[in-house]
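A short write-up of the structure that comes next.
Complex shown without one protein chain; remaining protein chains in place.
Up next is chain A:
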């Protein structure tokens, strides 16, 4: 088989190959404002993710007391004071819309803030890097150790083993926390410990352990660069006003060493503040040089800003040679004008307005949603029955939903053909024509309802009939309509 020829042997050496093998990135430790923000957000996000299942919320006797719970067997979703039924999944649609719009708004204000600070891939990769750095040392040390390669000493072996062990523990606990959202957390933890938990829980833990371990431990920046669609999408959503991590070449160029710069400045020549120290490159988790301009690979984490600020302070120049800025301001500065920042723009206004609107609609729907529901289904076969005295009867399957946490007594009235009566199969009507039923708490009840129109009032054709359900205690009323059909 023909062996691929290394690019160096190409006739046109300047042509880059179509496929470049991954170069491992060794981000260097950095400290500063953005690093602190990232630590803070990481602690917050992971804290919420790992601990939320253990937060309790009292919903009364017999109801789950977990604040956030996706109860699949009983088809309920609990979120603090909110309890959603399967037919209310549209709230999730609303939530997704709001989430998407928020992402757009963030993007139009500050570029890929999501990518740099909040994306799970970033958060967990950052955490894994921290572990790696703690055990194997900082950039140089790791590079040296990796380069040593074959000459594996026992200590190195132990280091690598320890790192992967810690990674796996984190990954395993990530999967573990995931399944806790679907079960009562303390119970499940106990079950998991004694190997009594359902198989599905173990399978999910295995899946999430594997994905966390592989994505945050090995794939790292490759996920952002090759797998994630968001960089491409956001590129289409952004505009020239969005703040991005930007190298301000207007004051950076031309680059030269500190010593040379001093000499040149003394001669009155134009030199930039960048001293070509490559600190910004060393700390970058995607291994790029921000000084090349805006790039797809940049996740806008701001770490290069911290790195460069440190350098600038050391050499006594103004900080923020790299900072959140945009091209417009670079040009303005070049032209001697002061930079302007514009956050109120048509797109930010539209996004904000949409977020507010969708949020308000959801809130309204949430606050006014009925906790008593009725669904009516007309019998299809037969649609109508003639009784021996000539009266006509229609049968309906009625599903009543009691979303409250207690039993309720409800009465059913109808409004249809004149003098029509309603009867519930299996229930004695205390008051004629107004059957009363007890609805179990937090459940659906299916009833068979018979509506009979006396012979003299037989409607000639199909006419609407209203079913009204009244909670005797609370006075809550809901209704539904269907048709009364004649044979």
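As a working rule, contacts are C-beta pairs under 8 Å (C-beta built on N, C-alpha and C of every residue); 3 or more make two chains touch, one makes a residue touch a chain; residues count from 1.
The rule is simple: contacts and distances are computed from a predicted model.
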Would you mind picking the UniProt name of the chain not drawn here, from "4Fe-4S dicluster domain-containing protein", "Cbb3-type cytochrome c oxidase subunit", "Kinase A inhibitor" or "ThiGH complex, tyrosine lyase subunit ThiH"?
"Cbb3-type cytochrome c oxidase subunit"
Among the options A:255, A:345, A:448 or A:468, the absent chain makes contact with A:448
Spell out, residue by residue, where the missing chain touches chain A.
1-7, 9-12, 15, 17-18, 379-382, 385-390, 393, 395, 425-426, 445-446, 448, 450
